[in-house]
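Note that this complex is displayed minus one protein chain, with the remaining chains in position.
What follows is subunit A.
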Amino acid sequence: MLKFVLLVNKQGQTRLSQYYEYVPVEERVTTEADIVRKCLSRNEESCSFMEYKNFKVVFRRYASLYFIVGVDNSENELSILEFIHNIVETFDRYFESVCELDIMFNIDRAHMMLDEMIVNGNIVETNKSRVLAPIAVLDKSNR
């Protein structure tokens, strides 16, 4: 099961966070800082997985942004790593070559995409066109 999805930049500033288990706001801040610090301390050759407390963290870096996913022990780390890439590809298709600011200005849309892809901490949709379809309709209705 996925516990959270986190987008953090190299300065450790959170750009997007979704939790699939309730964590109080203050605790989120400290956990996020802690995890980012750990991610930053890993070098290029190190593997993309870490143990954090009683769960695992899978992360992947895209330019200045870290995509970090917390998962429980039953999850397949490599599949999560690829799932991160799938998220990025989806973002990319929607924003047309996505960058950090795209996500900042459209944080609501980014959340909606994640809502389509992950439900109850499970990967439910990985088909990009299906993820984007409802959002496209929403955008159209608002125009």
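The rule is simple: a residue touches a chain if its C-beta (ideal position, glycine included) is under 8 Å from a C-beta of that chain, and two chains touch if they have at least 3 such contacts; residues count from 1.
Keep in mind that, in the parts below, contacts and distances are computed from a predicted model.
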Choices "Sperm-associated antigen 6", "BHLH domain-containing protein", "Cytochrome b-245 light chain" or "AP-4 complex subunit epsilon-1" - which one is the UniProt name of the chain not shown: "AP-4 complex subunit epsilon-1"
Sole contact to the chain not displayed, among A:L40, A:V88 or A:M104: A:M104
Residues in subunit A touching the chain absent from view: 11-14, 16-18, 22, 25-26, 28-29, 33, 42-43, 45-51, 53-54, 73-74, 76-79, 81-83, 86, 95-96, 99-102, 104-108, 111-112, 115, 119-120, 122-130, 133-134, 137-139, 141-143
